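Missing here is one protein chain; the remaining ones are kept as they sit in the complex.
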Amino acid sequence: MYKVLENRYVGEDMYLMKVEGKFEGEMGQFYMLRAWDMFPLLSRPISIHDIDENSITFLYKVFGEGTQILSRVKENETIKLEGPYGNGYEKVEGKVALVGGGIGVAPLYLVAKNIENCDAYLGFRNEAILEDEYKALCNEVHIATGNTFVTDILDVEKYDYILTCGPTPMMEKLVKMVEGTNTKIMVSLENHMACGVGACLVCTCKTAFGNKKTCKDGPVFWGEDVIFNG
Amino acid sequence: MYKVLENRYVGEDMYLMKVEGKFEGEMGQFYMLRAWDMFPLLSRPISIHDIDENSITFLYKVFGEGTQILSRVKENETIKLEGPYGNGYEKVEGKVALVGGGIGVAPLYLVAKNIENCDAYLGFRNEAILEDEYKALCNEVHIATGNTFVTDILDVEKYDYILTCGPTPMMEKLVKMVEGTNTKIMVSLENHMACGVGACLVCTCKTAFGNKKTCKDGPVFWGEDVIFNG
Amino acid sequence: MANLNVKFGNIDFKNPLVMASGTFGFGKEYNEIYDIQKLGGVSSKGLTLNARPGNNGMRVCETPSGMMNSVGLENPGVQGFIENELQFFKDLDLVRIANVGGGTLDDYIQGVKLLNNQPIDMIELNISCPNVKAGGMAFGIKNEVAREVVREVRAVTDLPLVIKLSPNAEDIIGMAQVCEEEGADGVSLVNTFKAMAIDINKRKPVFENVYAGLSGPAIKPIALRMVHEVCKNVNIPVMGMGGITTANDAIEFIMAGSTCIQVGTANFINPKIGLEIIDGIEAFMIREGIKSLDEIRGIL
Partner (left out) sequence: MANLNVKFGNIDFKNPLVMASGTFGFGKEYNEIYDIQKLGGVSSKGLTLNARPGNNGMRVCETPSGMMNSVGLENPGVQGFIENELQFFKDLDLVRIANVGGGTLDDYIQGVKLLNNQPIDMIELNISCPNVKAGGMAFGIKNEVAREVVREVRAVTDLPLVIKLSPNAEDIIGMAQVCEEEGADGVSLVNTFKAMAIDINKRKPVFENVYAGLSGPAIKPIALRMVHEVCKNVNIPVMGMGGITTANDAIEFIMAGSTCIQVGTANFINPKIGLEIIDGIEAFMIREGIKSLDEIRGIL
């Protein structure tokens, strides 16, 4: 049980939750969260948005019942966290673009903190959120909203690496875009999970190297290895 | 959904919850409460403790999961209420003793408000709660705590009527005590409930007139009619 | 406006929602809370030939997302129903279903015969009752035992006859087929699951009968599977139930093939849940441009 220091609405149905404690975790890893006892049954996987000496921060979007309950947690109330789990982004060097779509921007904040001189391309349905925060960490921050998509405003060949998180069609498109270029891409997959630790095999994804566990071998994979629609 | 105006601890694991709204209800009737959506499944029957133009008050004891959740509800949060249900105490006239044991004191407050010149006998495990409130309404308030039981401090023959609520053994003993006297007694039975309205028959109790529904025909019955251990 | 009408055999329901037996009494109590004539139908508390006092001891116990009950068919008997309850029940503008249980084959037959000329629209035969002659195993476990009850009851009534199946049946598909073969007008399922709870401090079963019936949202995924299996394998209409609590649940059962859906335990979560489910089904139909539930019934 950890104390919630802050849980505030930041726009686009998204909340920022800061939890007190000394937590471990690398960019792209996630925690299993629950702000309830037995119901609903499963915990919810949420990426690390930010982490410092005394706290960890999550950025989450209200989607269904679980995230709704999360959004109702008040300051000083407690939640349960297990983690960090999974395999995050590799610390690459070179020209790096972070590409986030919607709530996919969540893990990229910690990435921006860890990778110097990166550019960010962030896509939102209506309004940009946390734009200033990303600006403080990235060289350039490009925003796409409405009918413009991040994939429209990004020239992949300008970069050595693309680190992305967002809707599967977006990531799939990016993987296609880098095909035949020298650019390498890392994607963060989303899959429904139960154990979160690699024991139950409900989160299997298909890769060029056979079945992998999204929770343990991923969620971050090299784009070229992932078999989308698998 | 009704707004909770107040939900405060009053001692002996008991809380007083005041809920905003124009509610109906007679002494001894109850409401089905839930401060949750789907889990746990069933609502909890709680007697009316007090009622006025703009609010209703419940006095409840934390027992298991449901009452625990109730106790965590904060001011301005909402709960669900259905009722009033059941058949309460009759408005008797004469010399009346109200006899409450533990959380059984809950419904007797509204009774004291409705019946003039009654005496109260209240039993608690350790400390008396809401003593002043009952004193404000009753002629005499007698308290029994620890190893003294209300049944020890009450001379039933002094009264025309006894209106009681509390642990079954206490109520059963009182019914025995009035046997052969001119004193009449009304008891409020507790039984696990599902519908609360008389439709499902899980709360059946045995009486001299056959099976009765605790929720609909009761919870208040004439003591002589109830078959305890039924 | 979406049309929620459904036809169950020859019977018209103004909407598919039927209140499940034993959870809605004879409708009177809930009618004090809302106009129950907005419902498609009501299945009465289970009636036996003779009045029954029901079981002793604890009758209800909550479980995770479910409840167990051991009411033991407390009811006024068919005659008592006719004398005291039918007065209210008969005037309802909805499909009036008399749910009939039994202890022996003869109890079923006599009970149904008494109902033959009464103003009800349908009989729902609960074959989950313990078969007194067969050492207490329910009629609804083995197909050939069930066949006998259905055949004999079918022979004595012209009322639309729906057989209510037990999820404890050895072979629920075969059971439904037996009902169809014996001329039932439909089947309803599921009744409660045989279940158990133990009070570890008392070191005793919670219920005097040891086992009791589990219902509520917990059982929905299993009930839905059984309804789907049955719908795929019979040609008579089906009333699906088991844990239906939301319009979403109800639509799942309809897509699985149910013509009507029954709601039981959910009434205890919210006494007006029936209306909310009906409204929710209608909202879904409007959103999805569905004119009649025929368009989505049994589509998978």
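Should a chain be cited, it is by its letter among A, B and C, assigned in written order, with residues numbered from 1 in that chain.
One rule holds in what follows: a residue touches a chain if its C-beta (ideal position, glycine included) is under 8 Å from a C-beta of that chain, and two chains touch if they have at least 3 such contacts.
The shown structure was predicted, so the numbers you read here are calculated from the model rather than taken from an experiment.
Visitor: Which one touches the absent chain: C:Gly9, C:Gly54, C:Gly77 or C:Pro205?
Guide: C:Pro205
Visitor: Where the complex has a chain not shown, which of C:Met68, C:Val145, C:Leu161 or C:Leu189 is the residue touching it?
Guide: Counting the whole complex, the residue in contact with the absent chain is C:Met68.
Visitor: Just to verify: which one of C:Asp12, C:Glu32 or C:Glu170 makes contact with the chain not shown?
Guide: Reading the full complex, the residue touching the unseen chain is C:Glu170.
Visitor: Specify the residue from the set C:Ala218, C:Met239 or C:Ile273 that touches the hidden chain.
Guide: C:Ala218
Visitor: Tell me, which residues in chain C touch the chain that this view leaves out?
Guide: 63-66, 68, 170-171, 193-198, 200, 203-205, 210-211, 214, 216-222, 224-225, 228, 243, 245, 248, 251-252, 255-256, 284, 296, 299-300
Visitor: Residue by residue, what part of chain A touches the chain that was omitted?
Guide: Counting only chain A, the missing chain is touched by 34, 38-43, 80, 82, 192-204, 210-211, 216, 230.
FYI, only the chains that are shown with their structure count from here on.
Visitor: Just by CA atoms, which chain is the most central one?
Guide: That would be chain C.
Visitor: Relative to chain C, which chain's C-alpha centre is the most remote?
Guide: A
Visitor: If you average the CA atoms of chain A and of chain B, how many Å lie between those two points?
Guide: 53
Visitor: How many angstrom lie between the centres of chain B and chain C, each centre taken as the mean Cα position?
Guide: Their C-alpha centroids are separated by 35 Å.
Visitor: Using the touch rule from the top of the page, what residues of chain B touch 2 or more other chains?
Guide: If we look for residues of chain B contacting two or more partner chains, we find 38-39.
Visitor: So which bits of chain C are touching at least two other chains?
Guide: Where chain C meets two or more other chains at a single residue, that happens at 64-65.
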